[in-house]
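Below is one structure; the comments refer to it alone.
Removed: one protein chain of the complex. Kept in place: all other protein chains.
Letters are used for the chains, namely A, B and C, taken in the order the chains are written, and counting of residues starts over at 1 for each.
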Amino acid sequence: MIIKITDQPLDLQELIADVTTEANGGVVAFLGVVRRWNDGPDGQPREVHWLEYEAYKDAAEEVMRDIARQVAEKWGLTSLAMAHRVGHLEIGEPAVAVAVGAPHRGVAFDACEFAIDTLKATVPIWKKESWETGADMGQSWVVNKESLQES
Amino acid sequence: MIIKITDQPLDLQELIADVTTEANGGVVAFLGVVRRWNDGPDGQPREVHWLEYEAYKDAAEEVMRDIARQVAEKWGLTSLAMAHRVGHLEIGEPAVAVAVGAPHRGVAFDACEFAIDTLKATVPIWKKESWETGADMGQSWVVNKESLQES
Amino acid sequence: MDKVKLKFFAAFRETTGQSELDWPLAAGQTAGDVLESLVVEYPALSGGVKSALVMVNRRYATRQTALQPGDEVAFLPPVGGG
Partner (left out) sequence: MDKVKLKFFAAFRETTGQSELDWPLAAGQTAGDVLESLVVEYPALSGGVKSALVMVNRRYATRQTALQPGDEVAFLPPVGGG
């Protein structure tokens, strides 16, 4: 089971091979790619120059393994692989990749969506965005709307 | 937009690149891989030796383009690419690949699942399975449970 | 005489031993009419074609679809792609 935080470019084929078994004919993969346009806090789109991802590496991999355990509990005979990149990323580069293999495709879709949703809410990774709007530019830590927070 | 029936090995990276745009940061892909074990008509698993896919090529590509049009109508700014292989396939080889890019990942998951479900129900492709159960062996045309039929 | 081109796939191709056939078309005939004449020639098809879908010129049609000379007509076994 591939679970990793890495500063190297992500290799989706490696993850797919990791979850494709003789029993798992349905493979669903999610790839999150750096977009040029992202909404700012006011909801207005701003142009992204680059992103810088930072992780609490050991803890992030531990939480990702915990997501794999939750997937196994919920959906049984599935295989999951997840990788998240850290460091400097340019537009068009994949930041995160998730692959799920299952005997039936409905399960693979559900488990893959659960895994990326849970990753975005719970895995200790942070993203700094370098942006400009034309009138303004800056660098900001961008928070996921799914992010868990102490209330 | 890549839409094709091909006798060459499928290249998922090519499909993913085709749907990844500066606006589409969420990419969901489905890969259907030949499994060693498949249930026979009696529900008992049988071992698969190989598959042979046959398509009504021009019509299949037309129906696949129609699926892309339905996706665009339902989900707006999405990109879709689909490829299905024909000919002789061994265990572990991908038979079908679908990739969907969308600005938001929920849409990409929904559209990708819709596309493969609709492909399995409507695209004129047939599959002959060479199988054995230990006691018995044979070659059978295997029908999708989703397949549309005249009633 | 006017003709249509019939296409056969998978089990129907094996049953007829043909991938395609030119088939006579009388004025006003529908896809269903052609299917009936086909089953007379190839009785082994009669079971399988009951649930067959119909395509005319590579688009889904019905047994009621009226045919034109030169149309490409296919009766499709239940599909198994993916």
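In this section, a contact is a pair of C-beta atoms (placed from the backbone, for glycine too) under 8 Å apart; a residue touches a chain by one contact, two chains touch by 3 or more.
These figures come from a predicted structure and were not determined experimentally.
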Among the chains presented, those that the missing one touches: A
Touch criterion as defined above, residue of A:A17, A:A72 or A:V142 at the omitted chain: A:V142
Positions on subunit A where the hidden chain makes contact: 32, 53-56, 58-60, 62-63, 84, 95-96, 116, 119-128, 141-144, 147-151
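What we mean here is this: only the chains that are shown with their structure count from here on.
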Euclidean distance of C-alpha centroids - subunit B vs subunit C, Å: 25
Between subunit C and subunit A, distance of the C-alpha-averaged centres to the nearest whole Å: 49
Touching two or more other chains - residues of subunit C: none
